[in-house]
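Structure incoming, see below.
What you see is the complex with one protein chain gone and the rest in place.
All chains are identified by letter, namely A, B and C, in their written order; residue positions are counted from 1 within each chain.
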Amino acid sequence: MELNFTPDEEAFRAEVRTFLAEKLPRHIVDKVNSGKRLTKQDHEEFHAILNARGWLASHWPEQYGGPGWSVVQRYIFDYESALAGAPRIVPFGVSMLGPVLIKYGTEAQKAHYLPRILDGSDWWCQGYSEPGSGSDLASLRTSAVRDGDAYVVNGQKTWTTLGQHADMIFCLVRTDPKAKKQEGISFLLIDMKSPGIEVRPIITLDGEHEVNEVFFTDVRVPVANLVGEENKGWTYAKYLLTYERTNIAGVGGSIAALDWLRQIAGKQKKSGRPLTEDPFFAARLARIEIDLDNMKTTNLRVLAAAAHGAPAGPESSMLKVRGTEIRQEISSLTRRALGPYAQPFVSEALDAEHNGESIGPDYAAPVAAEYFNNRKLSIFGGSNEIQRTIIAGALGL
Amino acid sequence: MELNFTPDEEAFRAEVRTFLAEKLPRHIVDKVNSGKRLTKQDHEEFHAILNARGWLASHWPEQYGGPGWSVVQRYIFDYESALAGAPRIVPFGVSMLGPVLIKYGTEAQKAHYLPRILDGSDWWCQGYSEPGSGSDLASLRTSAVRDGDAYVVNGQKTWTTLGQHADMIFCLVRTDPKAKKQEGISFLLIDMKSPGIEVRPIITLDGEHEVNEVFFTDVRVPVANLVGEENKGWTYAKYLLTYERTNIAGVGGSIAALDWLRQIAGKQKKSGRPLTEDPFFAARLARIEIDLDNMKTTNLRVLAAAAHGAPAGPESSMLKVRGTEIRQEISSLTRRALGPYAQPFVSEALDAEHNGESIGPDYAAPVAAEYFNNRKLSIFGGSNEIQRTIIAGALGL
Amino acid sequence: MNFEPTDDRRMLGDSLNRYLGDRWGFEAWKRVAASDAGHDPAIWAGLVELGAVGALFTEESGGFAGGAFDIHAVFHALGRNLVVEPFLGTLLAGRVLAAEGGHETMLASMIDGSEIVTAAFYEPQGRYDIADVTTRAVRDGEGWVLDGAKSVVPSLGLAGTVLVSARIDGDATATDGIGLFLVPSDAAGVEIRDYGLIDGGRGGDLTLRGVRLDAGSRVGGAAHAAIEDAVAAGIVALAAEAVGAMGFCRDATLDYLRTRVQFGMPIGKFQALQHRMATLAIEIEQASSAAINAAAALDQPRHARERAISAAKFTIGRVGALVAEESIHLHGGIGMTWELPLPHYAKRLIMIDHMLGDEDHHLGRYIALGAAA
Partner (left out) sequence: MNFEPTDDRRMLGDSLNRYLGDRWGFEAWKRVAASDAGHDPAIWAGLVELGAVGALFTEESGGFAGGAFDIHAVFHALGRNLVVEPFLGTLLAGRVLAAEGGHETMLASMIDGSEIVTAAFYEPQGRYDIADVTTRAVRDGEGWVLDGAKSVVPSLGLAGTVLVSARIDGDATATDGIGLFLVPSDAAGVEIRDYGLIDGGRGGDLTLRGVRLDAGSRVGGAAHAAIEDAVAAGIVALAAEAVGAMGFCRDATLDYLRTRVQFGMPIGKFQALQHRMATLAIEIEQASSAAINAAAALDQPRHARERAISAAKFTIGRVGALVAEESIHLHGGIGMTWELPLPHYAKRLIMIDHMLGDEDHHLGRYIALGAAA
């Protein structure tokens, strides 16, 4: 039993830390750490910095531009990045589509799209969910009908995260309406500038615009944009959903969030003493800190098993469930810590350019909104109920 | 909105208190309050006292010997009895079979059995559950085959509480093996001294003998002992299960248990101070006290609605679920309160005659065993899952 | 024993619900919540007309009811309909004015809706402690001079007058030595920072710099007990409002579970969701009982009253968070969207926990009151 990283891994960690200290722009870190909004440019700037170092596509094979890291290195990179206040890498191109193209794409698709993901030419978004198909993804109804050298796509996608910035969308579409529900689905790459596409914002409960609806009306998509075989899209979709789960528990992000919470709770006062000295709040804080410490080890155990070649089990579902529960609880405690000052909400205060005086403590502005926004964590990415059902199945129930 | 009892109800409460103070034997109260075992004689003595006053069968119509109480009076009686340290009335004859006979029995059955329930001539037990049919009661398989003027019964019942004391058992038996599962069931009254009956103890996890298995091998039961119609037994069984739920939340018992817990926690020390001053323990205690106070009002709201003629809804299921959760939590806190002295267990110390010096505090002996025994509360009487399903159904799901 | 509301209260609740059903609704909420005023004068006038303010006060104070269950009835309807009008501040301030007497004119203006008065009992450093008062009131001839700051005052921007607690004497957290003062919002030295709240209402920070008040501005004498009583009434109100909002969340979630189809059936047929919904229904009944207990205790002696008040606020906080989080979750993605009423009710439930003391504050207080018994 060896819980420490190897000397090589420790050296790698040091290299990552140095890189982040030197290259991660201060203005982006400040936004992340204070809960301010990130612009499209912020994301692009960060991606370009990673790409320049060859670290953007951490899980791609080296021949396509990946750095050739082990799962442990990938974990270390994600963890250290979160602690350093880096934004999460927008996953749609790099983490989701990339591996699918690498495994199932044509040579032409790989040659065209992979470099454009790396250099930021294409901002990708995901067209999976539909209004009628949430947890039951395979019930999707957006249709693609072959017409000469194109598919004609009609339908609607929803919860398209950052779709407002996107150049391209990868979509699951129904190409065989008569087949059983998983069997008539294909995987298409669609240019967002195609005639017949309309993107409409969905405003979330916190007033933010992060997700969208995407409507398709007689959108023509070249047959060359089909990935793999027609009607086999479900296979690729499942591959995508299970491929990259190193960071599914979000341990680094939760540790950073917990640090922030601890700082806030140390500054907030109750009966003249720091809130951290209130036994009830201290107990809430200690419980989540202990649970997170345990999960950090659970996550490393899963990684170590994966590194030793153990087959994937229900572990990623376990990490997803508990990881999101922990993150939600940290958000909830941060909100509680603020006391009455959780109530005020001035949307403009979340823009980095905002110069207004803060209402209440200077860390208060984003807290309640972030708590509400984080309610999505247990819903998106395969709801925690779907994950529990997967775990139960793996347990033989 | 009037949360207080009426003056008449308050007068009744005073009458009950006086009665209990005068008539409830001290040696029984001492056993109840210190968690000692009750003997068969203790139960019989208490029943006889109630019967002498005409208060044993509190929900029977007056013509059969009931006191003619309202639901509120019944609640007050149960509540005050629990607070005074009275044992629960053994329910099988009085609370379960009685109402079924009154509604569905023949005149001869009523004339014979009801007085014998009241005067204690017959100790009844219940033959519902079978090894293969727990939550799915209607899947029972004990068979009764008509043979002349008798049914011949073969099969096995289980979880027969206090069956070791019983003179009679009321059973659900299958009389039509070809009918759909609820439709071939009959309700039989069986003399426990019949040839072919064998009672075997089931020892529970705490080492106690409270429940039994009852085996039937070619047991002849007179046809006169059939209640109602053949193959209609499921109707009577359901009536029995839903008839008497005034006290399903067990508020009085939980209040008494909480008082006991509070006394214990006041005597236990942590860092030289009463355990009640420890913030974590105080929080556990306050949470359950508040939940119980809320449930007391929830219970009264249900009773008031029933008294005003509101139809029965899922409320009794809600009271059963939360009532058992609260009682289990009180047991759990009492165990926690003991600290290291929850561990010792000397079974003989639970006998009233036991004269040995106590191990640790004198209140410690029954606590852990009672905690483990109370795990049954969420299982028996329709498991809390069955109740939640009933609630969901009533909510239109 | 009778848990049915009286006919008067039932009629009041029914008429408020009917009026709000006709004239108020989610579109109106979105409009008002996005506005700078955070208040709809027409709705406020309509509710005043129906007696929603008068019902909070006794006849001798110029109202027509004023019992705890009247407050309960009004705020239950407000909660059920997600109303954001300045009722809480009106109740807190009016309750003190009515108890102390001598403010009939102001109360009459509050009850007829022509004047909005709110109450500023909390301070930035004081979290939820009404005794943690560092705003100073210093004698100035016959009058007073006030200096200090008050945090997240409900509906501050709408109020013409603010009832402010200030320390005349004693240590920063002593219950003795606190006075109450009526401060006109346009008095010299008063600075009001008005802002929106995340649940759609409005609040504000109040800064007082050398604000000179005349002798008549002082309300009553030693003020801690009066503030505690007003907060108790405020908690009766918030508890009822929360129960009203919980009822909406329960019904909306049940509707969704019955109609949303996934995997070929309504998701309400999935047992895991059924059982969670059953738990939610049980908890809402418990919260409802807690709110009733608080109302029933409002006229009891202090110790019994405050125990029930803290028990209720604790329960409402605990169950409110559960209802908010579970209702959003059971709705899935759609529960995260601005265009659905549900998440705004959820936000209101969460924010009620941040008003007049949260779960932990009241659990601690309940324990302390028990130890003092």
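As a working rule, a residue touches a chain if its C-beta (ideal position, glycine included) is under 8 Å from a C-beta of that chain, and two chains touch if they have at least 3 such contacts.
Being a predicted model, the structure only gives us computed values, none of them experimental.
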- Query: Of B:37, B:165 or B:270, which one is in contact with the hidden chain?
  - Reply: B:270
- Where the complex has a chain not shown, which of A:275, A:333 or A:391 is the residue touching it? A:391
- Message: Of the residues A:295, A:333 or A:350, I need the one that contacts the missing chain.
- Response: A:295
- Task: Identify the residue among C:274, C:310 or C:327 that touches the chain left out of the display.
- Result: C:274
- Item | Touch residues of subunit A, complete complex, unshown partner | 1-6, 9, 72, 276-277, 279, 282-283, 286-287, 290-291, 293-298, 300-301, 303-305, 307-308, 314, 318, 321-322, 385, 387-389, 391-392, 395-397
- Chain not shown, touching residues in subunit C: 270-272, 274-275
- Absent-chain interface as seen on subunit B, which is shown: 129, 132-136, 139, 158-159, 202-207, 268-272, 278, 280-281, 284, 332, 335-336, 338-346, 359-360, 368-369, 371-372, 375-376, 378-380, 383, 385, 388
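In this section, only the chains that are shown with their structure count from here on.
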- By Cα centroid distance, the chain farthest from subunit C is B
- Task: Taking all protein C-alpha atoms shown, work out their mean, then name the chain whose own C-alpha mean is nearest to it.
- Result: C
- subunit A and subunit B, separation of their C-alpha mean positions in angstrom: 53
- Task: Two or more other chains in contact with one residue: find those residues in subunit A.
- Result: 280
- Message: Which positions in subunit C are in touch with at least two other chains?
- Response: 273, 363-364
